[in-house]
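Let me begin by presenting the structure, written as structure tokens, before commenting on it.
In this view, the complex is presented without one of its protein chains, the others remaining in place.
Chain naming follows the written order as A, B and C, and within any one chain the residues start at number 1.
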């Protein structure tokens, strides 16, 4: 470790550089518009938070990149994703600040910005890619590949990440290694299949024999049941899964999906609590981006109406569409379709259950 | 005024009644599910806030129902809409609380709720209707009219409001009465038309003569300009406006739209500040419902995946679609398309400008 | 206006400079601590928002600096203070992000920061000073003047502002110029005095003659009344006011205080709506700083416990104390003490009331 000297706040935070980075175009052009400062600072703050998010995601990808993930890391990964989530909440809230600028205020300097556009934010694309958004699933924008606005060097970085490790792929590989799917003679999928069949039968009978449901209610409930049934069937059929995956409608491998289902169903077992928290965080990150995209689209619409953005896009429509299309962890969302009530859940054999607890629990109890 | 006696907190808030209104079905059925309490309380809190929102909207409709709106009322109306906005923010935040319930937790009691559903919330439909959402613009749900789940008496109330005064219609009538459109010899629309033409010409020339834009950039900018142009044309053409309105693509009358444009463009004039704030609040209320609908849809998807809701709906899709379709004040949003920079805005004649200030301003200055 | 060329996002936002301003000390010293990046970015984001707040406050002070404040400006000032408020909410929320760092994480790099400290933030002190916090009212810190950590040049700027125009002083001067205190023969203070006396008498009699209050309740209510009484007396006595002001317990001049009271009591009159909004915003800004200070103190306590801060302060205590002592607009808060129910409020004479409306209102009504 090098020797270190004292340091002051101003110097530590590079404030001189930081606070001289706001250069309103309207001022340079001799027609100062008061509101341009806000426009610049809002975007700079976004970029600073983006840097922080990348810092966290990079570290999480790193933890999951080894074949053997240190268990200690899962807790740390969850904590770092929690931080990403807190930052996202702030980014969503920040839109309200931009909305304190009226559309008329914006027009005072909008013309000078051409063709600068948020679509040119490299860090934003980096985050999407790091999380696992693949080029093939992206909406095109002005009929150009999304990365055509970046210089070659930045495009290479994006491609490198996409073909290497992303959160989605690292977590998928980790899920595939879960040893519990067939474990100590307990075949999870087989037991789950039986439980689903029993449950559906029971529900069907209850509906048919009911003396308080009207006929139309009966048929409505049977209808609900039927649609559940077909969803359940798809999860028992690896081949069907792979077809959907080939069509881009599913992202995760069959094995990873089943592992995620197991973790979700038995999430209260001590050894599965943190892995479950990890999956939950990923779903929440996805949801938060979606919310941000949606709010961002609203804000653009409010600012421009039907005008075309400085980047040449039909702003609102493109942005609103990314909200629904650029989701990355939909497969985890969809797990909810496959859940069954705890009362129907196959009991874990005692020796499996013990293994899912802490080794120490036995000793601890004895030592009390 | 009647004589009044002392009162205690417990009694004032009817706490006995209020706190005995939570009756978990799972408990009644002898299979208590811890999480059902949350489910009940979250929805009850929603209903209490809905009651408050209705209380405010009712009062605002009342203020605007007379032919002559007391100016003092505009400030009060803005304050009450501000309150609605604050409540909406809370409602949006409240979704996070529901999300602390896992999908598995929900399954512990979901079956007992059939066929209860949020679609049966009368107050929610009342709010939509009071704001101005018309039956003809509503999505159908299970191929039934939206109000088929309500008893006749409640349906009548909804119809009565729809055919009577709503916020949308009351504000429209108030806008139509704005006297400034042709005022003291100043014809707003004529002046605005000229300003737009001048601005578009200037921009077009600037682009064509530019020596720093590439050809493709030039054509992109001209393209942006062209699309603006056609939007501007539509506002000058009352007939075109009425056709779009007939198709349900616009809501406000031509005259009200022009008045709203005038208020927006000259919003800094003292007499127009509060009216402008009113329009802004309506846009914000629209946006907040949209955000709430979207977040609510996300939450439902997370809870149910692709399962069908207890009310028999394909939950997520219906809800997500209402987010984009059930907007009421889109016409105010669209005004942004028609704004032009302040530097291009026609100057108001001095005597008009004075009238838009406070009478007193002159006296005040003199008396200092 | 100069000719302008195209610009790109990266360059417009000076991203190269901005995103190279994070230099973790732990990394430079060869012992990288993952969490230091968060620490830096959180503080940099604070500083960017501080710059924005200063931009807004400067402009508001500017508007109020002339002897004659353009009425159009009041609306603009309110909008800019609204923006400051939205930013403050974000700053308060941002503390949650810092709290995702555990105290143990912080210790990984804390030693390298000595003696850097948030107390060295020049912009933060600038904001306090711009709002109107005076040196004489500041807590000392380490027994040193608060500005001893800054170089001479920065100290001069702070002193210059303090002795020149601040929001507090500019608003005070503007209030003092309000012409309504004695206006068209209506003496506000005299009428208010009578109304207060009548009200207190009526309440006293109601209590004494009550047949449902117990004796102890009666004495409790009379006690409440008595304390109100003395507060009311102080506002009728300019001399008493000036004594309290000399002791630093009040900030505003007597005349400005009475004007603020009038604006608050008659805030529904059109001409007073915006001035009232202005006073409300100032109170809210005060409250938000207080909340931020308090939350910040909590966070420091959580991070350090009873340890001494890198700046040498007993962190928590100093910060918590500034929350209650560094309030600037307390006089507006205190106005609430002096309010009386609308039903007791002296009626404005008709000709005064008309003047407080818009001149145009009459014409408008006639023209309908």
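In the analysis below, a residue touches a chain if its C-beta (ideal position, glycine included) is under 8 Å from a C-beta of that chain, and two chains touch if they have at least 3 such contacts.
These numbers come from a predicted model, not from an experiment.
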Options B:44, B:135, B:214 or B:233, residue touching the unrepresented chain: B:44
Touch list for subunit B against the chain that is not drawn: 1-2, 4, 6-15, 17-19, 21-23, 25, 28-31, 34, 37-38, 40-41, 43-45, 47-49, 51-52, 55, 59, 79, 82-83, 86-87, 89-90, 93-94, 96-97, 100, 112-123
Touch list for subunit C against the chain that is not drawn: 31, 102-104, 107-108, 110-111, 114-115, 203, 217, 220-221, 223-224, 227-228, 231, 264-265, 267, 283, 287, 290-291, 294-295, 298, 301-308, 312, 320, 324, 333-343
Positions on subunit A where the hidden chain makes contact: 3, 5-6, 67-68, 71-72, 74-76, 177, 179, 212-213, 217, 267-271, 273-274, 355-361, 363-365, 367-368
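Heads up, the rule we're going with is that only the chains that are shown with their structure count from here on.
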Contact pairs, highest-scoring chain pair: A-C
Mean-CA-position distance for subunit C and subunit B (Å): 31
Centroid spacing, where centroids are CA-atom means, of subunit A and subunit C in whole angstrom: 39
Whole-Å gap between the CA centroids of subunit A and subunit B: 30
Residues of subunit B engaged with two or more neighbouring chains: 217, 267
